[in-house]
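With one protein chain withheld, the remaining protein chains of the complex are depicted in position.
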Amino acid sequence: MGYSGMQTNGDNLLELQDVKTSFFTKQGEVRAVDGVSFAIGKGEVVGLVGESGCGKSITSLSIMRLVPQPAGKIISGRILFKNEDLMQKSEDQMRQLRGDRISMILQDPMVAMNQLLTVGQQLGEPFRFHDKVKGSLRKMCINLLRKVKVPAPERRVDDYPFQFSGGMSQRALIAMGIANNPDLLIADEPTTALDVTIAAQVLKLMKEIQKDTRSSIILITHDLATVAQICTRVLVMYAGRIVEQASIKTFYKNPAHPYSKGLIHSVPVLGRPVDRLFSIDGQPPSLFDMPEGCRFSPRCTRAEKRCFKHYPPETMLEDNHSVACWLYAGD
Amino acid sequence: MQGYILKRILFAAFTIFVVLTVVFFVFRLGPADPVSVMLPPDATPKDAENLTKKFGLDQPLMTQYVNYIKNAVQGDFGASFRFNEPALKVLFERFPATLQLGLVAFVFSVLIGLSVGIYSAVKPNSIVDRIGRVFALAGMSLPSFWVGVMLILFFGVGLRWLPIAGRGTFLHYIMPAFCMSLYPIALITRLSRSSMLDALKSDYVVMARIKGVPEFYVIITHAFKNASIPVLTVIFGIFGALLVGSAVVVEYIFSWPGIGRLVMESYFARDYPVVQVFVIFVTFVVVTLNLIVDIVYAYIDPRIRYQ
Partner (left out) sequence: MALLNIFSKKKRTGTKPRGRIRPPYLGFFCLGLFFLSVIFADVIAPYDPQEGDLFNTTIPPVWQEEGSLAHILGTDMLGRDVLSRIIHGSRMSLLISVGCILFYGSIGVTLGLVSGFRGGRTDMVIMRLADLWLSLPAIIVLFMLASVHGPSGKTIILTFGIMGWPNYARIVRGECLGLKQRDFVRLARVAGCSKLRIMFSHILPNIVNTIIIMATIEIGFIIVMTATMSFLGLGTQPPSCDWGLMLAEGRQYITYASWLVTFPGIAIVITVLGFNLTGDWLREVLDPKQKLR
C-alpha cells in the first residue's frame, strides 16, 4: 500500500508509514486506525478532519504511543519522528519525548486537568520532569501563563482548575502543551468544548504562538471552519483511513473525494438560503464490520460496482493533492 | 472553611443529643416496665419500690429526662448492677482492649486492602488482581463468626498453634484481628480497585502522561489522589460501624476482654445501664470519627474549601 502526499525525504518532521492500531475486544478486533500514512513538515499546520469515531484521536494517541492498554495496540507501521522510528523506542525514551518534543492538547479542559492540584503545579510538570527548571519554577509557570494571555498570572498560578473559566482553562492546557517549545504539537479538538467567541480567541492565540515558535501543529477537528482558519493543509479521514490530502486552497476549491465534497457541502453559507440543510446520508460503518471495498461506498452517490469490492488505490491528482477513490484511479 | 467546620461540629453535637434522647425514651417507654427490666430476677416488691425511688422513676417523665441529660453531660449514666460502679467507668476500663484489637484490625485491613486494590487497578488481570478479587468475594460472603469458629477449630483445637481465648501475647491477636478484618479488607479492596480504575481512565491521567510525567507520579499524585477520596469516606464512615459490630461478635467468640464482650455479658445479665452506656458511647465515637473525616476532607479536596 503506497502513500503519497509529501514525498519521503529527510526533511519531514513526522512521517507515518502504514500505521495500524487496533483494539482487541471480546467481540473481535476493532481496526480504529487501518493503514494511515502521511507526513508533516517543519512548521506546518495540518488539519486532520473527520467525523466522530473515524480514528483521528487514536491516530494522535498512536503517534504518542499512548494508546489505551491493554485492549489497544499499534500492530504495524512506522512512525518516523525526525527520522527516528518511534516504534523502536523504549517506554522511557518515549516518556522523555512526550511533553518536550511532542506534545498534545486535549479536548475538554475541565476534565483534562486534575482538580486536586493547582494549575501552577500542573504547569510545572513539563519543566520538572524534563530537567528544564532554570531558577524559580514558579516564575517559569507565571511566564507561561502570560504567554497564553491569561490575565493576572501571578494570582492565577495558585488557583485550582475549577476556578478557571472555560476559555482560560483551554489556554492553560495550551500552555502545558507549549511549555518546552515542542517540535510537534497535536491539538485534539481544542475548541469543540468552547463557545464560538472564546473558540475564536483561542484559535487566534494558537496562530500567534505557532508563528512565534515555529512548531508543527496537527489540528484534529470535525469542524471545517476551524481548519480554514489556521491550517495550510488538510487530511481527511474516514473509517480508519485517510481518503484525501490537499492544501487548504485546493481542498476548498476542488475537493476530490465524494466524502470531502459532502463535508463542504454540509456547511451552510450565510446569505445563501436553502430549503433543507444538506447532510450525507447514512452512517459510518460499524468498526466491527468494515465493508470490503471503499468504506464510503454505502453512502456514496457515485459508487460503482468496483467501489464495493476493492479498496481504491491512492491517486496523485496535482502537486500535494492525493485521493483514494476509484473515480480518479483511471483503470 | 471555618463555617463549614463549625456547621459540622454543631451537627455532630446535635446528633449525639438526639441519640441520648432516643435511648432514654426507648428504655423508659418500651413495653417492658422499666423497673422490672432493671431488676435482678430475684427481686421483691420492696426492692422494686426502692429502685423506683432510687432512680427517680416516680417523678414525672420530663423531670426524669432533664435529670438524665444533666447527668449524661457530666458522664453519669447510672451504675452497673453487676459491678456496683458507674457504668461509664466499667466501660472505660474495658475500652483499651477493644481499641487495641480494633487498631490492629484497622491497620491490617487498610494496608492490605489498599495495596491489593491499587495494584489490581494498575495491573489488571495479573495474578494479584485475580486472587484479590476472589478473596474480596470471599470476604463479603463468609460470615465472620463462622470463620472465627472455624479458625478456633482448626488452629486452636486441631493444630494447637494459637490460643483460643483471652488476651495476652501477640499470638492472641492473630485470629481475632483476622476475623475482624475479613469484611473490611474485601470492601476496601473492591472499592479502591474500582476507584483507581476510574481514575486511571480519566483524561487528566492521559494528560499527565502526555506531559511526560513518570508513571510512578501519574499513579500516586494524579490517580491515587483522586481515587482516595471516595475510598476514604467509606473507610472511615462505615468503619466505625463495622468495627464495633465485628468487635461484639469477635470478642464474644474469642473471649476478648473488651467492651464488645462486656455488652454481651451485660445484656444477658440484664445489666441495662451498661448496655445503655455502650450504645451512647459507640454513637459518640462514630459521630466523632465522621466529624474528623469531614474535616480532613475539607483539607484534601479544595473544591469543598472554596464553597
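In order of appearance the chains are A and B, and numbering begins at 1 in each one.
To be clear about the criterion, contacts are C-beta pairs under 8 Å (C-beta built on N, C-alpha and C of every residue); 3 or more make two chains touch, one makes a residue touch a chain.
The structure displayed is predicted, hence computed values, not measured ones.
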| item | value |
| --- | --- |
| Candidates B:P86, B:P124 or B:G245 - the one touching the absent chain | B:G245 |
| Residue among B:V66, B:I131 or B:V157 that touches the chain left out of view | B:V157 |
| Chain B, residues in touch with the chain not shown (by the definition above) | 11, 15, 23, 26-27, 30-32, 37, 137, 140-146, 149-150, 152-153, 157, 194, 237-238, 240-242, 244-245, 248-249, 252, 263-264, 267-268, 272, 275, 278-279, 282-283, 286-287, 289-290 |
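One rule holds in what follows: only the chains that are shown with their structure count from here on.
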| item | value |
| --- | --- |
| Where chain A and chain B are represented by their mean Cα positions, the distance between them in whole Å | 53 |
| Chain B-facing residues of chain A, complex | 64, 66, 68, 70, 95-100, 103-104, 106, 108, 111-117, 125-126, 129-130, 160, 162-163, 173, 176, 179 |
| In the complex with chain A, residue positions of chain B that touch it | 124-125, 201-204, 206-215, 217, 221-222, 225-226, 300-303, 306 |
